[in-house]
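Removed from the display is one protein chain of the complex; every other protein chain stays in position.
And now, chain A:
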Amino acid sequence: MKKSANVVIIGGGITGCATAYELAVRGVKDIVVIEKQYLSSGATGRCGAGVRQQWGTETNAILARDSVKRFEGMNEELEYDRDIEFKQGGYLMVSYTQNEWNQYKKNVAIQHSLGIPTKMITPQEALEIVPHLNIKGLIGATFCQSDGHANPFHVVDAYYKAASRLGVKFETYTSVTGITREKGKVTSVQTSKGDIAASMVINACGYAAGTICKMVGFELPLYPQRHQALVTEPVEPCQGPMVISLHHRLYCQQTPHGSFIMGVGDPNEPKDFNINSSWEFLEDVARQATTVLPLLKNLRVVRQWSGLYDMSPDANPILDEVPDAKGMWVAAGFSGHGFMVAPQTAVLLAQKILGQNCFMPIERFGLERFSGGELLLESAVV
């Protein structure tokens, strides 16, 4: 392994790999990505593979909107030899309570102000988009056709290959054991394969970002939260959009492969690093999914898994330099939607680090908002 680097990126998920690419494509040499297991082994590879622009905060909506544009041309831009499987079948966000519907109206107003073409539709119109939707008690739905699905493994693989061609080195199955500071600046990273001298370190470790920050004595306001998902056998295409019902805590989509991926959030999930699968989840998700989409009762589950959201206090990411550890940047706290915003998160971070003009104000994602500043408070998280 190299003894020194210009930039060490910790974390081989979507954020780490995309940031490595965006820095390399802007001319940065000598970048090393350190990953404890294999690429996309953390939250990225465990996510629901959805890409949506229908957010309730301007910050999330801008990152997602501009990332959709990147996903649209990603196979070509990254010269990927496989397919990232970007399918724009839309997101249908169904509302069964008046409170939820009122919130959706506010969210859509924000989305429209940013040029995101979300439509507010009636239950009958929702039925035309998803014929097997249960519209009993449905008040309305919001639909955005350009939302959709991308394959997280292939997106990471595409960034990995493109970054590798630009000279980025990836060290998988390598753990970070410590970080050294001198006079308030980062100087080196200790790993299970030796030390790397570096004056810039990017902490893109998702739920483990707090552990890395503790190595420089900083408490990051993040907590891990388990979320479980399952996938079914593949069937003929029959559902265009991802269906989200916040009321049922459910998301459910059919992938281009034909399988259905779905999950439910558990309001009683403790703050913990546990990533075991549970049978309680199977019963819960099966009940919710077959209530909202009754046809799915005949589909067979082939696999379940779980992963960890890196929850920030307002469900918006943290993109900032660590106080008292200059040169160490955090890109974490994505709260369950890091995959879909990663293409533009990586651009924003690269622009900031290199002193270029940022396409949106990065200060809005700063740490100061947790110590007296204004929280961003995202409402639309499953």
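Things worth noting here:
The definition used in the following text is that a contact is a pair of C-beta atoms (placed from the backbone, for glycine too) under 8 Å apart; a residue touches a chain by one contact, two chains touch by 3 or more; residues count from 1.
Note that contacts and distances are computed from a predicted model.
Missing chain, UniProt protein name: "(2Fe-2S)-binding protein", from among "Cell division topological specificity factor", "(2Fe-2S)-binding protein", "ABC transporter permease" or "L-serine deaminase".
Interface note for the absent chain: among A:Gln98, A:Asn268, A:Asn298 or A:Asn357, the touching residue is A:Asn298.
Per the touch definition above, the residue from A:Gln145, A:Thr180, A:Ser277 or A:Ser379 contacting the chain not shown is A:Ser277.
Take chain A: the residues that touch the chain left off the picture are 37-41, 45, 82, 153-154, 157, 172-173, 232-233, 257, 277, 279, 282-283, 285-287, 289-290, 296-305.
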